[in-house]
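To start, the structure under review is shown below, and the notes come after it.
As you look at this complex, bear in mind that one protein chain is not there, while each of the others sits in place.
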Amino acid sequence: MQTNLFLAGLILYPAITIAALATSSKAKMFFRQTILWLILLANLMFLVFSVITFISGRTFYITPYQLTASLQFDFAVDRLGAFFMGTTSLVAVSVSCYSLRYVEHSGTDAGKNVMAAITSLFILSMLLVIASANTFSFLFWWEIMSIASFFLVMHERDKSETRKSALFYLIMTQMSTVFLMFGFLAIYAVTGSFNIQPVSGISLPLASAIFLSLFIGFIIKAGVMPFHKWLPYAHSASPSNISALMSGVMIKVAIYGIVRYLMIVFSPVWWWGLIILVFGTFSALLGVIYALKEHDLKKLLAYHSIENIGIILIGIGLYAIFRSYGLQDLATLSLLGGLFHTFNHAMFKSLLFLTAGSVVNATGTRNIEEMGGLLKTMPYTGVLFLVGSVAIAALPPLNGFVSELMIFQSFLQSFTVVGPLLKIVMFAGLALFALTSALAAACFVKAFGIVFLAMPRSEAARKATEVSPYMLFGSAILAVCCIFSGIFSYQIFMALGYNLAIPDMMLIGLLLLIALITVWLAVRVFANRKTRISETWGCGLTSQNSRMEYTASGFSEPILTIFRPVYRTNKWSERWFFDAGNSLFKNGHAAIRTFKLFEEKIYLPVARFVQRFSLYVANLQDVDLDTYILYSFIAIIVLVLTMGWLV
Amino acid sequence: MTETIVFSNIVKILFVFVLGTAALVITRRTLSSLFTIYSIQSWFIAIIAMILYLNNHAVTLLLIALLTVASKAIVIPAVLRRIQFSMNIKRDLEFRYLTPIGSLLVSAVLVFLVYRLFSQYLLTISGDSLLLFGAVIGISLTLMGMLVIFTRRKIITKILGYLTMENGVLLFSLFIAELPFIVEVLIVIDLIMLIVLAAILAFGIDSTVEVFHEKLNSFTNWFRDE
Amino acid sequence: MDLILFAYIAAGVLILSLMGRSLPEASGRNSFLNTLTIIHSAIYLIISTVILVFVPSGTFYFNRYLFVDSLVTYEIVIASAIFLLSACYARGYVRSLLEAGEIKARELRLFYIAFNLLLLTVIFAFLCNNLALFWILLELTTILSAVLIVTLNAKENILAALKYVFTASTAMLFSIIGLIVLFAVTSRAAGSGTLNWDVLMREANILPPQLFTLSFIFIFIGFAAKAGIVPFHMWLPQAHAKAPSVISVLLSAVLLNIGAYGILRMYAVAHKTTSSHIISIVLIVFGILSIAVAALSMLPRGNVKKLIAFSSIEHMGLIMVGIGIGTPVAIFWVLFHTLAHALVKTQLFFSAGILHQQYGSNQFDEMKNALTLQPLASWGLITGSIAIIGVPLFPVFLSKLNILTQLAGYSLPALLIVLVLFLVVAGAFAAILIRTFTQKSESKYRTYRTSASMTIPMLVLFAAILLLGVYFPDGLHRILDNIVDGLGF
Partner (left out) sequence: MDFVVYTLINTIFVLLISPLFMSLIKKVKAFVQGRRGPPLLQTYFMMGKLLKKERVYSANTSLVMRITPYIEIIFILVASLSVPLVFIPQPVAGIGNVILFLYLMVVAKFFMALAGLDAGSTFGGMGSSREMTFSAIVEPVVIVAFAAMGLVLKTANLHQMFGISLESALITNPAVLLTSVSLFIILIVETSRIPVDNPETHLELTMIHEAMILEYSGPDLALMEISHAVKQTLLIAIPVNILVPWGLTASPTVPGVLLAMISFALKGSLVAVIIGFFESMFAKSRLFRLPGLFMLALFFSFSTILFELLS
């Protein structure tokens, strides 16, 4: 059953790509719809496949294609692989359902066909990266994933901002491949084979070097702090269904890599776990702090992906520390927390991106300062966005809370167990982690409040209308998953055989329901049922317009002032005067500029250095004949000298 | 016994003459004198080959000597003079990177360097010190030829530098091991074709493109009828 | 079996004599001469495939001056295939050059004679067993390709050809010194001096290692110049950029291979002597140096053909590194890489040729709304550069990955350096392509109609590249295996 599902999926995706590419110039809407329905079908097949493999618990082996004796594509899907493939295909199902109507909005016919084609290749490559059992096919599909997502980011290529972010994205993915290749090839040099299996008999320094290079390779792709800069650019530049796929699932493939190599290939040393923990904590904290100052809806969500990836890394870091100290049950708790948060983040982040996509489509802008009051004009999208925000802000009944609770639990229980120095680190980690999740709640109050509540702040927001039912249904699948996996989390874990000391959310949900019914009845019986509509209290001002409302920058201004050292905001102003003596002020403007630390301090200097150095090398060669011969002359002399001395 | 000492003295004198001509090639400015120096140099190498033939009676040495005289002493200088006449350039004044004195200093250092580095290897092949000395002179002559190429401005002088390099290689082969004669002949033919092509390109550089192409074509028609 | 050799020579002489006779006027002349060239290269392809299939490796002709073994047949098939493809492409390309006035009608005879002579010399260069004869034929290819570069009606071509001739031949002179030393060494060690590959292979273990390394270094200087290895690569970008695209295909995909073939043969001999580790250090250092200089000088490039030329230098550097490592797997994938690189490079230059005809210049900034005007050429260039960077669905990924795997076994720091350099290359290609193919301009361009003779080779090439990237035929696997055993790895 599983084999033919897997093979059917393996054949269907490339067939879709080829069909869509072949007819890309002529195909009209009907043909494109069939293509998208086929992609939906393929995703469903893989979803069923991964659910079966996950439940059956047996590892599923298959070697569909052999290139040469040493290079072959063999796939092995164990429980971990099935879990990640399940998440990927679930998100892919909802995104492809969403993009049935979303694709119609932007671009020419040919562009839309090419996008559909490359999306199917993109989804297939992600699934096969997770399933691949040897590093050759891992790298093969990893590269296809990067190039396919690069083309998808380039979809709206006439905007200069898209070009910049697409180039930035490609360079970062290629850099991650450099580190990954270094790690994989070093393992190949030691073990002599490509397949992913426990590596034994490695000296610690070499193992640490390999682990570090793999770790850096994966966190570049996952968008962790020092290497995160491509994520906000790529997500705001690419169409929403693609950024939902990218941030919902592609980042998870990198997390899968870390977990696979940490759990199976290497046995972690405690300071590895510490490194992961430190990277995770700072990535989470700075991710949410930068999200707070962001007023572009998709960039805000992108920064939140960085924050949630940080949280997942905290879970994995704790797992590595506990495992190196031999605390088995704590290790499983924190790992399950990390993995469950991966699943949750895939759910609510894709939900948020899809609903954000509908909002951006309806209002035509990404800037939340120009939105407002959309809950009344787009009620269903509003409710879905609310479910997403409640989940991401880790509020109890939903799934975001359960996974963060598990990580909190492993933090709390670790104090009684771990050595003194590490306890201090744990406390600091706990404090920063709590600050992160609280700031996330604040950020999503801002996002939901400014976008959906009160009065529309621009003409476009006023005329926004609800999106098509397909798009709503796509997001609704994810919302239902969020709610379902939140409330029945305890039961799911029990079914899978892990009984964890976490509160039973189903009981809490029940209690909430009972309380709601009793209070509602009490109010219905005792309270007065008359309601009246009048206008908001404005200290006696009669004309009530949207300029009176709180804006997004106003909302986040207190936090910005408290975290000023992080933002290093500098106040910039310029003035023009009528007279030379600068006394008669003509006009001028001022702005608070947040200092882009990473961009100015790390990325641009490196890029400039490479540019200057390569210009120098290039000018070295644009010379005339005499200098050519001079170079050869010097080269021969040097060669003869070294040979004379060496041989 | 005596005649071997006399023989090695004569060869050493000829080496000095060859190095002298190389120095002259580096420094001289007028093209016609350069061509005569080149043919004298080829004569000296032919004489060395002849003397070596007298010493160990290898037939190829005699043939190489005759070939060198025929090609490098007579034919190539004639071709170069005819090309120089049609380009009517008299002198090559500018120097680049190294003034003549600088080049001479560098070539002296080169000779010493090559000797210092390669003595212990080449000794095992060449047997006695005279042959080693000849090989070292050959390699340094090649390096001096290369020196000429990148210090002189005009293409014709660069061609001449290339020819002296080729002479150095020939000298080196005389003392280390003569390649089969057929190979030597092919090398010379190849050298002539290279010189003619380089000359035409040099001619093209100075004149307009049309004149160049029509000259190139006339050359090919001549080539085709043969 | 001398019959096959004479078939080559007979075909060559017949075609050349036909070309010598009186020719129809302008456009008729091009198609007449072009059909002759196509027939000529087609015959060569057929003969080489016949040799590949029927002739057992190790047969000698022409009293041991020429010989055939599995490596030779492999290289001949690639060379004649590339010549056939460029001959078809040339039909349309040269006609548009004629219309654009970049080439004169009376030049055509010279162009095609040189083209066919070059094919002849390339095939015989691979065939010859004697190192000196190989050297002479290499010199001949330099002269003929210089003539081919000069046929275009532009001043800088002459300068480019001159630079090419001088840089290549000065370096080649040093390899004669190497030959002479080798000849002396073999005559001293084994009685009679020899320069034939098979004899050298047999006597390799009795050759004194130090002297052999000395001769290897001198010979390496010459062949490195022909293969475009860094200190001697200066002529390559200039020659490729100025030459007509058909010729830069030959320069890049065929002539560089001969240089690399010579070095591979010499290394096969060196591998048997005891001093092979010094030689592999030299090769790897020069290889990494070439990748570095090529990678760094790609970024500020404005000219498409120069960019592609630098990527050839980079791939030759990778081949040097592969040969330097010297394990059988590395050599296996080096051979595969020569084939892959030749195909992808031809595709790139063909698309660059069409874009040149469309915009009249090679500068990237001139190429406005290329995707709409020339979709085939632009997508050819995009898929070509993606293939050359080493993206999975294309063959270069397989060879790059496996050569680096062997490099990992050799030394990890070197692996890191090479990987970072490939990152710079990918960044450069991406930056340039994104900037070029998103340039828009309202001004009306007349679209250059690419004739069928140009599109067919490109489609054939694209199919071959994609097929090679995904499916690895066993026949090819067997050929490469016997080559690796033949070379004694």
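So that you can tell them apart, the chains are marked A, B and C in the order they are listed, and the count of residues begins at 1 in each.
Just so it is clear, a contact is a pair of C-beta atoms (placed from the backbone, for glycine too) under 8 Å apart; a residue touches a chain by one contact, two chains touch by 3 or more.
Predicted model, so just to flag it, every value in this text is computed and none were measured.
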Chains still shown that are in contact with the chain withheld from the display: A
Absent-chain contact - pick from A:Ala15, A:Met29 or A:Ala438: A:Ala438
Sole contact to the chain not displayed, among A:Asp158, A:Glu459, A:Glu535 or A:Asp579: A:Glu535
Residue in contact with the excluded chain [from A:Leu231, A:Leu430, A:Ile477 or A:Val617]: A:Leu430
Residue of A:Lys28, A:Lys164 or A:Lys376 in touch with the missing chain, whole complex considered: A:Lys376
Positions on chain A where the hidden chain makes contact: 373, 375-376, 379, 382-383, 386, 390, 393-396, 401, 405, 408-409, 411-413, 415-416, 420, 423, 427, 430-432, 434-435, 437-439, 441-442, 445-446, 448-450, 452-455, 490, 501-504, 507-508, 511-512, 515-516, 519-520, 523, 526-528, 530-539, 544, 546, 548-550, 554-559, 561-562
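Everything below uses one rule, namely that only the chains that are shown with their structure count from here on.
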Chain pair with the higher count of C-beta pairs in contact (B-C, A-B): B-C
Between chain B and chain A, distance of the C-alpha-averaged centres to the nearest whole Å: 70
Distance between chain centroids, defined by C-alpha means - chain B, chain C (Å): 31
Interface hub residues of chain B, defined as touching at least two other chains: 118, 121, 146, 149, 158
Of all residues in chain A, the ones touching two or more other chains: 625, 629, 632, 636, 640, 647
Residues on chain A engaged by chain B in the complex (per definition of touch): 625-627, 629-630, 632-633, 636-637, 640-641, 644, 647
Contact footprint of chain A on chain B as seen in their complex: 96-97, 113-114, 116-118, 121, 143, 146-147, 149-151, 153, 158
Chain A partner contacts - residues on chain C that touch it in the complex: 159, 162-163, 166-167, 170-171, 174, 210, 213-214, 217, 221, 225, 231-232, 234-235, 237, 275, 278, 293, 296-301, 329, 386, 391-393, 397-398, 401-402, 404-405, 407-409, 412, 415-416, 419-420, 422-424, 426-428, 430-431, 434-435, 438, 440, 470-472, 477
